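Note that one protein chain of the assembly has been removed; the remaining protein chains are unaltered in position.
Chain IDs A, B and C follow the sequence of writing; residue 1 opens each chain.
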């Protein structure tokens, strides 16, 4: 357990989107998984689904914080479903639980998440964003967004320790 | 109880603000009270306090939906304190519980509330706002903001009925 | 504004109930209003509606913290509707925003609110309760429940001050 705590990157965007946006989101998800980070998202369709799909293509881990109370609402690429039952207010939880946020296009819901991220002092990156909000960082590609996001998240290490044998059996 | 349900107008803005912004917020609060609507806000300082103060100057009713769990955090002009203990996520509750929103200046927290309001299909008015967000309506004065907001909220009537004597004793 | 902040008493109980339970809840609501306290509840039917009705019979003020996002879900005796959109989690907000809680009968939802109230250190009274939970206070009548609850809530005074004329115009 000397390994650092896995970084959690939130990918935010609309529940329905163009194919172009979908491709960007998928590439972001792939990149997050390749780098060993955990993908957090709202668990539904559109950008959330494309990003989760991308992450699973690379064997990554995907968490969905859903607005409702039903596991079946999660898109098929979500490993862990947090059923908030809080509706729109769950956007605050996504921003809060993410070490950094990457917005891909997006509508008002995404804007609320970006605003929360900025308010909470998180790095907020955007790909293809229609709003101009000071503090938001524009990325030129999914790769750049993930790389820069990871660079801005400080490492955190586990303080707990299993014994050596257990460590070994936990290594993947 | 044939009287319509009282309209609830949310006033949103930063917890610290300039004197100019404070004056605008106070005028918004006064106007809301004069029109017989209920003022909803985040219950803290700055714009929230100025608006609540304005409403109390006119004998209005003020509700604060606070981020914390402590009544003492409410500014002195709050009649009813909803202690959400939800931190930033309470912004969603303010937007959701307001029939219309009026933003006075504001920072990222306000932006999240505006975004929620728009997402929920509420009328969102701004006075002195630095962001350009499609869907937001610019008001030229506190009076205009309140007047236009009220015009856009549809009336709702109570379905319940007390008997005549009780009605009378409930009239204020 | 030298008047103390109005005490907020939460009345909790099931959304459907027997006539006997309804009578108890109505009497609790009446008593709360008579004493000048504000009634908080979940805003729906059954115990919540009976308590709110009782409070309105006495000209009281009623606040409903609803699970959903729709004003129309509130029972007809709710003055101010807080639309939490949080489902069951709103039970925590009711407990947290109440200076004391009075449970009238009740099911699992009520049990969660009682548990929250106890966890938060609030006085929790019950009328006709099927569970035995240490820390819960049994009241012999609605009058006793409200009287004892009020006695346990410490007074809080407003720190803000309007000028004398304004004070006067705000007195009801």
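Heads up, the rule we're going with is that contacts are C-beta pairs under 8 Å (C-beta built on N, C-alpha and C of every residue); 3 or more make two chains touch, one makes a residue touch a chain.
If you're wondering where the values come from, they're calculated on a predicted model, not measured in any experiment.
Enquirer: If I consider the whole complex, including the chain that's not displayed, which of A:25, A:38, A:51 or A:139 touches that chain?
Expert: From the options A:25, A:38, A:51 or A:139, the contact with the absent chain belongs to A:38.
Enquirer: Among C:61, C:93, C:129 or C:150, which one is in touch with the chain left out?
Expert: Of the listed residues, the one touching the omitted chain is C:93.
Enquirer: Sort through C:53, C:77 or C:116 and give me the one touching the missing partner chain.
Expert: Reading the full complex, the residue touching the unseen chain is C:116.
Enquirer: Touching residues of chain B against the unshown chain: what are they?
Expert: Contacting residues on chain B, toward the hidden partner: 69, 84-89.
Enquirer: Just the residue numbers, please: which parts of chain A touch the chain that's not shown?
Expert: These residues of chain A touch the chain that is not shown: 1, 5-6, 8, 38, 53, 56-57, 59, 61, 63, 65, 69, 71-72, 75-77, 79-86, 92-93, 96-97, 99, 120, 156, 158-162, 166, 169-170, 172.
Enquirer: Name every residue on chain C in touch with the hidden partner chain.
Expert: 86-93, 95-96, 107-109, 111-112, 115-116, 118-120, 131-133, 135
Note that in this section only the chains that are shown with their structure count from here on.
Enquirer: Going by CA means, which chain is nearest the middle of everything shown?
Expert: Looking at where each chain's C-alpha mean falls, the closest to the middle is B.
Enquirer: Once you find the CA centre of chain A and the CA centre of chain C, what distance in Å lies between them?
Expert: 40
Enquirer: Name the residues of chain A that each touch 2 or more other chains.
Expert: Those would be 86-89.
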